[in-house]
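In this view, the complex is presented without one of its protein chains, the others remaining in place.
Read from first to last, the chains carry the letters A and B; within each, the first residue is number 1.
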Amino acid sequence: MSRSLTSIADLSDDDISQLLELSRIFLEVNQREIPKVPALRGKTVATLFFENSTRTRLSFELAATRLSADVLTFTLTTSSVSKGESLRDTAETIESLGADLIVMRHFSSGSVQLVSSWLEIPLVNAGDGAHEHPTQALLDAYAIMEHFNTGKRLDGISVAIVGDVLHSRVARSNVQLLSRLGAQVTLVGPPALIPLDLSLWPARATNSLEDVLSESDVIYMLRVQSERFTESLIPSMSEFSRLFSLTAERLERTRKEAVVMHPGPIIRGVEIAAEAADSSRSLIRTQVTTGVGVRMAVLYWLLGANQGRLESIW
Amino acid sequence: MSRSLTSIADLSDDDISQLLELSRIFLEVNQREIPKVPALRGKTVATLFFENSTRTRLSFELAATRLSADVLTFTLTTSSVSKGESLRDTAETIESLGADLIVMRHFSSGSVQLVSSWLEIPLVNAGDGAHEHPTQALLDAYAIMEHFNTGKRLDGISVAIVGDVLHSRVARSNVQLLSRLGAQVTLVGPPALIPLDLSLWPARATNSLEDVLSESDVIYMLRVQSERFTESLIPSMSEFSRLFSLTAERLERTRKEAVVMHPGPIIRGVEIAAEAADSSRSLIRTQVTTGVGVRMAVLYWLLGANQGRLESIW
Partner (left out) sequence: MSRSLTSIADLSDDDISQLLELSRIFLEVNQREIPKVPALRGKTVATLFFENSTRTRLSFELAATRLSADVLTFTLTTSSVSKGESLRDTAETIESLGADLIVMRHFSSGSVQLVSSWLEIPLVNAGDGAHEHPTQALLDAYAIMEHFNTGKRLDGISVAIVGDVLHSRVARSNVQLLSRLGAQVTLVGPPALIPLDLSLWPARATNSLEDVLSESDVIYMLRVQSERFTESLIPSMSEFSRLFSLTAERLERTRKEAVVMHPGPIIRGVEIAAEAADSSRSLIRTQVTTGVGVRMAVLYWLLGANQGRLESIW
């Protein structure tokens, strides 16, 4: 069993430092006239997505392509995986075909870890249920460091993560990573969508967005998933938006150097107003661009770094 | 904002001449044992199709591949784009990922122009609603010139465009381009499917296919879209076919040097008989082959020509 990236806890402080440094290198590669390196030539990267997410899948596939790897795309609907065992058979088939690494997204928390126990090749968790999405946290940390020019740490940076924190794999990975890097994280949302027990969440919590607006460097808005409303966890979309949406008026009351982030895709007018999404204070597009470089770093780190291929980056 | 190709009106006479000349070069490349050139190596071409059209999408993707570009494929259904703003967010995400050009098809007229106003990178319109489909017109013009050996013009060539002209982006682009190149175009169809006001259509119109059969060099059949019948714009499929289908018998009454064209996919027995589609007078397969070279020309012209990459074609 090779090393995989299934959660932020998999990473030592050294690992994080290495990945952020590799990200810097690959983001520079992406600025070149020909943004490709032969680092993973001959390697095959498979994407195995049980939830539809074109943008995340293509971010990884473009990362693989820019490293000169070949790509195998498996997209599966839940209907084609009704039996528990097929997950194992599908994963083993991909490995037997000759894939060197699998980037996997699945609707069940813990599924990527489970699959990695069956295979010899490394896996990258591209989102498993409400568990983790570690490359999103890495790219977010990188984007914040770069914007605030804080070097390799986030000491002194305050981040408010706003919305359905409880069900968010993005929130879970970000809280772990950002706090380890020194940031102070505050979770913001209605009581039903904030973890009751914060002992595993190195963060503070509040039910009032107003309370944190003027004291945060980063306002990180989460996606609102409409199924939460039908589950009666929150009374209504309009009630939720009234209390927790980043409106133009609220944007005015943030620090003048504060930035707005969102993992995408955004729903304008629900959790974020167009004025906030499109403002010069928004890092949303920067997050997308950063993602490709960070994913190149992760793929390279798992597949190439231990094989003396580092020099081939240059 | 870079230069885009959204309609034939975007192109000057010089542009058209350049594009047709580049098409000739790339169609020669496609005849080689290894039909690839490094002209766009390191560039990323994204296809963004909101309407399903495997053949058009693959024609563009093959064109990109033969220029050594990388390809990102976004296929979206209307259900995943219910909100107006998402079109903007999707397009901005593709640009932020690092795409250098977007080939876009959309069900709404004008949507490609709209998206191009939001982005820095060039767009190619691969069909927007009932508006335009400029690469289809370019490949059709090229195929006619090549067949009749008329050089860089179409003077003296008469073209009948037959069927649902009013709703056809293919007809709209072809009329503009063919007439600018000197061809005489006649629109043929039932009154409800021919434009009432011809002031913007540099063409004649008639409701009788019989009238033009013996005087046209090109019989250009349009696709019949079955939704027109449910909209009651034409009485019935059989009535339409009786009057406007290119039957074997009608093919007999055309000039012996006349050719049959169709943008595809054809529905044999509806707008065109198998005898016409498969006859030696059919240019339908030539149109498909020509399309790849013409799309290579368009991609190269928008991405490579101004960057001193021309020499890399050879």
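Assume a residue touches a chain if its C-beta (ideal position, glycine included) is under 8 Å from a C-beta of that chain, and two chains touch if they have at least 3 such contacts.
Please read these numbers as outputs of a predicted model, since none were measured by experiment.
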In the whole complex, of A:A9, A:L97 or A:L198, the residue touching the missing chain would be A:L97
Touching the hidden chain, out of B:V45, B:A141 or B:I266, is B:I266
The missing chain sits against chain B at residues 30, 32-36, 54-55, 58-59, 61-62, 65-66, 264-269, 274, 277, 285-286, 288-289, 291-292
Against the hidden chain, chain A presents residues 41-42, 44, 70, 72-74, 76, 83, 85-86, 89-90, 92-93, 95-98
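By our rule, only the chains that are shown with their structure count from here on.
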Between the Cα centroids of chain A and chain B the separation in whole angstrom comes to 40
